[in-house]
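First, the structure itself, so that you have it in front of you.
Only one protein chain is missing from this complex, and each of the others stays in its spot.
By written order: A, B and C. Residues from 1 in each chain.
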Amino acid sequence: MLARHVEERLVILFRQSKVIGGLYRSLGQEGESVATAYALERTDAILPLIRNMGALMTMGVRPLEIFRQYMAKGTGNSRGRDLNIHIVHLPPAGANEPVIVGPISMLGDSISVAAGIAMGARMRAALPASRRAPGEDKKPPLVAMAWIGDGATSTGAFHEGMNFAAVQRIPLVVIAEDNKYAYSTPIARQMAIARIDERAAAYGIPHEMVDGNDMLAVYDVTKRMVVRARAGEGAALVGVDTMRMQGHAQHDDMRYVPKAVVDEWQQKDPLLRFRRVLVERRAATDKELDDVDRMTKAYAAGEADLAVNEPMPDPATVTRGVYAGDDFAVPRVELVKSPFAEDGSSA
Amino acid sequence: MLARHVEERLVILFRQSKVIGGLYRSLGQEGESVATAYALERTDAILPLIRNMGALMTMGVRPLEIFRQYMAKGTGNSRGRDLNIHIVHLPPAGANEPVIVGPISMLGDSISVAAGIAMGARMRAALPASRRAPGEDKKPPLVAMAWIGDGATSTGAFHEGMNFAAVQRIPLVVIAEDNKYAYSTPIARQMAIARIDERAAAYGIPHEMVDGNDMLAVYDVTKRMVVRARAGEGAALVGVDTMRMQGHAQHDDMRYVPKAVVDEWQQKDPLLRFRRVLVERRAATDKELDDVDRMTKAYAAGEADLAVNEPMPDPATVTRGVYAGDDFAVPRVELVKSPFAEDGSSA
Amino acid sequence: MAVITYLEAIRQALFEEMAADDRVFVMGEDVGAYGGAFKVTEGLIDRFGEARVIDTPISEIAIVGSAIGASYMGMRPVCEIQFIDFIACCFDMLTNFAATSRYRNGAGVPIVVRGPSGGGVGGGPFHSLNPEAFFLNTPGLKMVEPSTAYDAKGLLKAAIRDDDPVLYFEHKFLYRRIKDDVPEEDYVVPLGTAKVRRAGKDLSIVTFGAMVHTALDAATQLEAAGVDTEVLDLRSLAPLDRESLLASVAKTSRVLVLHEATRTGGIGGELAAIVAEEAFEYLDAPVVRVASEDSPAPYAPPLEAAFLPSVDKVVAAAKRLVDY
Partner (left out) sequence: MAVITYLEAIRQALFEEMAADDRVFVMGEDVGAYGGAFKVTEGLIDRFGEARVIDTPISEIAIVGSAIGASYMGMRPVCEIQFIDFIACCFDMLTNFAATSRYRNGAGVPIVVRGPSGGGVGGGPFHSLNPEAFFLNTPGLKMVEPSTAYDAKGLLKAAIRDDDPVLYFEHKFLYRRIKDDVPEEDYVVPLGTAKVRRAGKDLSIVTFGAMVHTALDAATQLEAAGVDTEVLDLRSLAPLDRESLLASVAKTSRVLVLHEATRTGGIGGELAAIVAEEAFEYLDAPVVRVASEDSPAPYAPPLEAAFLPSVDKVVAAAKRLVDY
């Protein structure tokens, strides 16, 4: 059973993700990005893909940062050099902040990078005290979470990263998202298994399938995997069953998806379902939820307005910061009070 | 039950492989190379790795070819350009000959090439009659067989090739050899699964584990997979449990392998076991087998002697044949009467 | 003759080659039902069916590897890499397997690997690549990059009919921006042949792909300044048409090499080296290179504009060169 305040937090995050995500293509599957990340600690590592903006905000990234990126502003973390949610946050070793490595477009690559982050954190923990940063000792063992699409599980990079994490018993939890399509390619042309979590059978790690549009179920399963990873029991994979409810990107009208499929999944919208659950359980009233909706919409709009007025990058800086030494200042990712801030832990 | 003449053939091939293989590092696991390839038809495709010389000879490659390669002779299929069993035989479409693509060193790459060969053959079969070569219509559907080491299953190339073959239902049978080590790396550092055949669970294809030093069992399992692949039921993987009884290569003294393990596997030597079975079943007498042994030893020695006296490649040819147009003559791989010649089929 | 886009020219080449030769087939991510991320393969599946227009998993290694295998069996695969940047994922299969196969065992690999290359469309660091220099040091590969619709069609046909692995880089900036006359009847542009796009006597700009248009615009401006510029479009990057290159240098004695890939380690080095080695006596001035800045490709329009070679940069460099 989840505490009420957890559910409330979830819904706020979820709405935020909905509002921004609606513009940017995670429609229909925002729920799982939020619910999976919510199973982490504030100081864990996330490696989201393009549709996992919700995970970023769950870890406390201020929406402004995402608007800056989308608008290629010079104030953004990549200073207009990289796209959308491609942000990276590597806090000082002792800080009470998450490690964030945004997507790189080469699908699959992030899995072994995620494994390396968790492995590196484990190695740091074994350093002599003199080598560690103040505060570092107080942090719980780091768990890395990476998201991967059905299509991306076909890459060699996915395989090598997963296998490495499994052999090295690395605290990595991978969220494999079966959203039925990779661009226009249906999952049946991507893999000959019926359940995406069976990808993990080759690695000898625990794996489970969950209804990706049932946020509480997603949270439960993920939490279990996170807890065991943190306890030193190694990597795991959670398969989420969901649906990409828009085209791959704005230009894609999704005509390759049968109408009946879209209609069917419309019924399963994670937002509506979660709302129903909250109301049923009396965790929130319809009115409260409408308020949250309005509030987050206004918040997002405000953030977008702020970003709009920020300056574009200066062309004179184009070759700066390719190598160390010429360190061209990189703005730190702004973090806001996150769900973790209040209660220390998310559970 | 196998007919006696099949068993006799097997033992000759196996001895050949033993003799030559003894020099070149497949000691202890030659049995499976022979028994797996023996499940194919004469016109099928093989993609052996370095330790699968037995498969080459099973398909009828004259041992002389292998000596030529090892000695970097100008008369060999690669004309001294490539190493050991790196030979390629692409017979004319209608010929009653096998397709052979020797190893390339980048482990894993051969899997998708094997998939492409079988897919290409299937596509050829769909060409209008006018496009097909004389005799091509009479050939059975081609099955490709590729061997892969435990270590090599960790490569991204393996994953992509296997998954592609599975999705496309390609008639590819992969022999995954658990010989306990990849160079010095024990299998436990290569994968977190106990049975190598579970690598295939991620692809939704049939997979089975077999005692790799029991040649008849290997043949049976492989044959089943070959038959279903040929019938259009798609790819499969056979895991063979065996042991590399020498170092990775001549310079490797294998000191990382516990003595007890070596001793244990010594008892399971596939040659001795097969010999026992043959004698027990009265398929051959000890005397006959000793004769075969002597005969093959002499044959191999004769082949080696022939190769020794052949010329080295002419340095003036070094840049020839990089591109088409400048086609520098490539000697066709010599095939000898193979087990398939006699009875048409191997079963 | 018909005026068609660069993109349509590529599509027509695929269509016609598939119609003419049953052995030709297309594979890649989303090339079938969707018709490709840029719609280059649109309509192919309707005409040729799923068996010859294959939607693959996201597996660049398997795409190229299986194409090699199929080509061994006499087929003629054309692989699409959704954005050419992802060719890095199958670099091994191309350089180690495909490129060496004929040399090692006489086993030719008649495959084409094609994909949208280049920048100028806000693609950012992972969707703007000009990869030619990655492959130039690997004997056994061929490489082309067309700058016109005519060449796009003719080079692709030549590539498909070629018996060696050909990397075909199509510049995505040109897809719908460039249109020209293309004959109705079958033709090829032979691999390994450059073309003088504009004859001139004061200076040679040696380039290819989208930069041909930049060079031509620069030449127009330079004309106003009294400089008569020759623009040589290489079209083939491997093999290079050394004769045409050297002939142009012999004529103008001044060479500006222009490419869109970043400067250091780019193909401009090879071109400058050929000139410095084989046409030294003709040279009246240094061999100048204009290329993208030495950084990853940035996303924001003002940064990308500063990053890429521009008409202004070319004109300025050309002026320095003629004033030398």
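Keep in mind that, in the parts below, contacts are C-beta pairs under 8 Å (C-beta built on N, C-alpha and C of every residue); 3 or more make two chains touch, one makes a residue touch a chain.
From a predicted model like this one, the values you see are computed outputs, not experimental measurements.
Considering the entire complex, the omitted chain makes contact with A, B, C. Within the set C:Val112, C:Val144 or C:Ala272, the residue that contacts the chain not displayed is C:Ala272.
Remark: the omitted chain is touched by one listed residue; of A:Leu27, A:Ala157 or A:Ala182 this is A:Ala157. Which of C:Phe25, C:Phe126, C:Tyr150 or C:Tyr175 touches the hidden chain is settled by the complete complex: it is C:Phe126. Residue-level contact of chain B with the missing chain is found at 72-74, 78-83, 86, 104-108, 151-152, 154-157, 182-185, 189-191, 252, 256, 312-319, 322. Seen across the whole complex, the unshown chain contacts chain C at 85-86, 88-89, 91-92, 95-96, 99-100, 103-104, 125-126, 133-140, 238, 240, 257, 261-262, 264-273, 275-278, 280-281, 283, 285-289, 294-296. With the whole complex as reference, residues 77-78, 81-82, 86-88, 90, 93, 99, 101-102, 104-106, 109, 111-121, 123-124, 126-128, 131, 144, 156-157, 160-161, 163-164, 167-168, 321-325, 327-328, 330 of chain A touch the missing chain.
One rule holds for everything that comes next: only the chains that are shown with their structure count from here on.
When you average the Cα atoms of each chain and compare centres, the chain farthest from chain A turns out to be B. No other pair of chains shares as many C-beta contacts as B-C. Chain A and chain B have Cα centroids separated by 45 Å. The geometric centre of chain B is 40 Å away from that of chain C, both derived from CA atoms. Within chain A, the positions touching two or more other chains are listed as 108, 154-157, 189-191. Residues of chain C found to touch two or more other chains are 56-57, 59-62.
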